[in-house]
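Okay, so here's the structure we're looking at.
The other protein chains are all here in position, but one chain of the complex has been omitted.
A, B and C label the chains in the order they appear, each numbered from 1.
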Amino acid sequence: MHKVGIINVTGYIGMELARLLHRHPQVKLASITGRSAVGQRLGELLPHLANIDLVIEPELGDVELVFSALPHKTSAEALLPILERGIKVIDLSADFRLKNARDYDTWYDFTHPAPQLLDEAVYGLVELNRSSIASSRLVASPGCYPTGAILALAPVVKEGLIEPDIIIDAKSGVSGAGRTLSLNTHFSEANENVSAYALDGHRHLPEITQELRKLNPGLSLSVTFLPHLVPMSRGILTSCYAKLKGGKEGVGELEKAKVKEIYREFYRGEPFVRVVDAPPQTKQTWGSNYCLIHPTVDVRTGKLIVISCIDNLVKGGAGQAVQSMNLMLGLQERLALEEAAVYP
Amino acid sequence: MHKVGIINVTGYIGMELARLLHRHPQVKLASITGRSAVGQRLGELLPHLANIDLVIEPELGDVELVFSALPHKTSAEALLPILERGIKVIDLSADFRLKNARDYDTWYDFTHPAPQLLDEAVYGLVELNRSSIASSRLVASPGCYPTGAILALAPVVKEGLIEPDIIIDAKSGVSGAGRTLSLNTHFSEANENVSAYALDGHRHLPEITQELRKLNPGLSLSVTFLPHLVPMSRGILTSCYAKLKGGKEGVGELEKAKVKEIYREFYRGEPFVRVVDAPPQTKQTWGSNYCLIHPTVDVRTGKLIVISCIDNLVKGGAGQAVQSMNLMLGLQERLALEEAAVYP
Amino acid sequence: MHKVGIINVTGYIGMELARLLHRHPQVKLASITGRSAVGQRLGELLPHLANIDLVIEPELGDVELVFSALPHKTSAEALLPILERGIKVIDLSADFRLKNARDYDTWYDFTHPAPQLLDEAVYGLVELNRSSIASSRLVASPGCYPTGAILALAPVVKEGLIEPDIIIDAKSGVSGAGRTLSLNTHFSEANENVSAYALDGHRHLPEITQELRKLNPGLSLSVTFLPHLVPMSRGILTSCYAKLKGGKEGVGELEKAKVKEIYREFYRGEPFVRVVDAPPQTKQTWGSNYCLIHPTVDVRTGKLIVISCIDNLVKGGAGQAVQSMNLMLGLQERLALEEAAVYP
Partner (left out) sequence: MHKVGIINVTGYIGMELARLLHRHPQVKLASITGRSAVGQRLGELLPHLANIDLVIEPELGDVELVFSALPHKTSAEALLPILERGIKVIDLSADFRLKNARDYDTWYDFTHPAPQLLDEAVYGLVELNRSSIASSRLVASPGCYPTGAILALAPVVKEGLIEPDIIIDAKSGVSGAGRTLSLNTHFSEANENVSAYALDGHRHLPEITQELRKLNPGLSLSVTFLPHLVPMSRGILTSCYAKLKGGKEGVGELEKAKVKEIYREFYRGEPFVRVVDAPPQTKQTWGSNYCLIHPTVDVRTGKLIVISCIDNLVKGGAGQAVQSMNLMLGLQERLALEEAAVYP
């Protein structure tokens, strides 16, 4: 059994990591820390995790690999000494996702404390970076929106099939905003309500563009990304729009079939991505690590439309981090992640 | 008091019409019909309308103006003899919205029974057609999606400020699908779920393009419209994307202010459209006849983004039909429609 | 026009008062204060109230009557000088509801600053205290739970038809907990969740027992009250259980009819209480001032069951306060309160 730990287990990503790791047959969750609630039993604080017999500690214990579910800035600071102890790290904050250190000043309002590590850190989207994750000691696990958006667009971006202008319209459940209280996530305000936010630019935009451009540097992508809050706890549905190269009014069913085939080919053999024939629904991924993708073409306008669905806390958070962990520890990638979604 | 009637009062649009008309100071709801429940008191069937002392009748009584809340095809058939009786008509179905009779074969699977009326019928979007509505005997009240989309886009389309490719990504509450039972609108399926639908073309698309093109025939608009179902009862949030003419990466704050000014000017004096500075939320229009519009520019990509919010059953349904009625009866446009949204 | 004011307009009760008062034909909302947001336009802070052209002030202006939507303790303190200015007061906090000053130490953790006023204050449940409200200068508007519970039980308590043991099981929407942030009302926690709370005694219990006992001092009532939080924004459904005197297994349909008749008689002519034949649903009162009551008998066990429904922010809050105001200002009781519920 490999011993692993979670830093900041008390947020939504942290508790979801605990839920998934507890069922892992070859990994032992050995140490959990919290920014509050130190000294409490996990099951006291979070009754759904009563089966996990651990106490929240002030400091990380002796482990082989650690997940950080700290907020950005705090996470990088906490992880530097841990890396020096030789512990492998999967960071679920944004702190090692961006390659350009100045982006942290621009988007996250802090100066990165260890810019030298940004090059080394591997972006933890397994479907794109499987082998480099396996050999890495520092994985930057993707944000929830980027996971849904990049998986939806990677095949056509890589193949260069679209014009550079992309619209990403994403709809997220409220847990994506975390457990920290705010008026926007107060039940009576968020319930029976839909809204767009971050119209001046969401922090996940540089991550999306960085990774998509890497797939096809010649494409000169221009990405508009608009997130929306919808009244549900979990799930992200991402609707992506781009003009097919050579696309015009009247492209036919043939084009649709061709696009679908490209997606099937791109994701062939992927354990957690399913290219589906019917438009997917977020609920079909509830609690699971699957990403459902439905590519199609608006034959009237020649536009590519791709819809993807994930559970923001699993494939968009804790689940894909565990997927990376499996690779980093030399384990089978699927372990602890094959549970079906809970529906309805 | 002007006497008016409602055909098919038992659906969501019909009951909302009854709610609004009952509070009208100069109009008397005098006759209601239903496809079921004939002979029942309205308040028995719909307890929230217990104050309305009317029985559901098999046939429309003696009225000056009638609202039809029948489904398409049935509505046109029912309205032809009523028009001949000299009764003014506001049809909330799609049956008189499209100018090209063949569109009914294509989009609604029936051959229109009275194509000669299509030219005469006035599209009941008061903000665009105020005076022709006032003098009309047959108003085709807009669909819920078109209301949100056209109001969001009319100013820039009319002014010719955008490139012809438009993306309309709309998120609707479930009442938009009506009161007829279906698995998609079964609580346990629709709750905690978001999905896109009608990817092969939604029936509201021809209505949107027809009305937008009318505003600027030279623009050669190419519209992609994708509706989504979100887990709430009421509300539509519409996110529209288009490239500003001359728009490019790096257009600045100036462009934003210019766009906002164009919207303010376009809707100056409109009683039910508010151009707002903060991104609006559907809940801010819950139960009310207001449409909130927030235009902005993605300064990174030169894209225009416009967000609009309505209550699909009021401004997107019964409310704007009453607004048309006020004009057709020579009454003050605001009557019975100025209630604030119920929040939270 | 009578000029009135609202102290602390920025909470849910405060903003609901503003919504209702703005539509009042004989009252002018002339002054609003807030604990935050002083200097802001109301419609800036609360877009759904954009039609109300008022700025949030630090101090109450010149008015004839004022509503306080402050929290308990703060409210009494703020109202004492206002009463001295000769302004009529409707307090929506608990500060003048209880007759026994020591109850404030026990249940609300503070020593009442003006115990001499407790006797004078009239409990603002119009259905029970109509005439004393009309002549009062200080009305203590009831809590949301007590409104639903007392209206459900008053007829049988007054008539002495039940044994003294009463169970009140209430289910409330989340807005009852107010606009102050807390983990329990964080969307992701409250959504898709039901729970009981305050099992050691809810602050509304002394209010319920005080008012019910007043109706029938000889009955020696013993009340168990358990509130529950359900995932919706508005509404309280209250299920009450008590043994009918002489009730036993096998009491028949006759008993049911008799009970219903007692309720109809008790509430005959009441504008806002409806005794209904079918079990009511909270949604049938959404946004309205109506209370629906359905009394029945479990013929197997001889138990009385009474279900009542209200909108906690209207009949259980702002609405019944306006009802009291109408009486205190000598106006028609129904003014500004007859809007139907918004359904669905």
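Throughout what follows, contacts are C-beta pairs under 8 Å (C-beta built on N, C-alpha and C of every residue); 3 or more make two chains touch, one makes a residue touch a chain.
Since the structure is predicted, the reported quantities are computational estimates derived from the model, not experimental observations.
Q: Identify the residue among B:51, B:74 or B:191 that touches the chain left out of the display.
A: Per the contact definition at the top, the residue touching the missing chain is B:191.
Q: For the chain that's not shown, point to the residue among C:114, C:226, C:262 or C:331 touching it.
A: C:226
Q: Of the residues in chain A, which ones touch the absent chain?
A: Interface residues of chain A facing the absent chain: 12, 15, 19, 22-23, 46-52, 175, 191-192, 233-234, 274, 276, 278, 280-281, 283-288, 292, 338-344.
Q: Could you list which residues of chain C touch the chain missing from the display?
A: 165, 167, 169, 171, 173, 188-189, 191-197, 199-201, 205, 222-224, 226, 228, 230-235, 237, 239, 241, 243, 249, 279-283, 286, 294, 296, 298-301, 303, 305, 307, 344
Q: Please output the residues of chain B touching the missing chain, sorted low to high.
A: 12, 173-175, 179, 181-183, 185-188, 190-192, 231-233
What we mean here is this: only the chains that are shown with their structure count from here on.
Q: What topology does the chain contact graph adopt: line, ring, star, complete, or other?
A: Contact pattern: complete, every chain touching every other.
Q: Counting shared numbers against all numbers at the contact of chain A and chain C, is it over half, same, or under half, different?
A: same
Q: Using the average of all C-alpha atoms in each chain as its centre, how far is it in Å between chain A and chain B?
A: Each chain's C-alpha centroid was found; their separation is 37 Å.
Q: Roughly how far is chain A from chain C, centre to centre by C-alpha average, rounded to an integer in Å?
A: 46
Q: Two or more other chains touching the same residue: where does that happen in chain C?
A: Expected reply: 12, 175, 191-192, 233.
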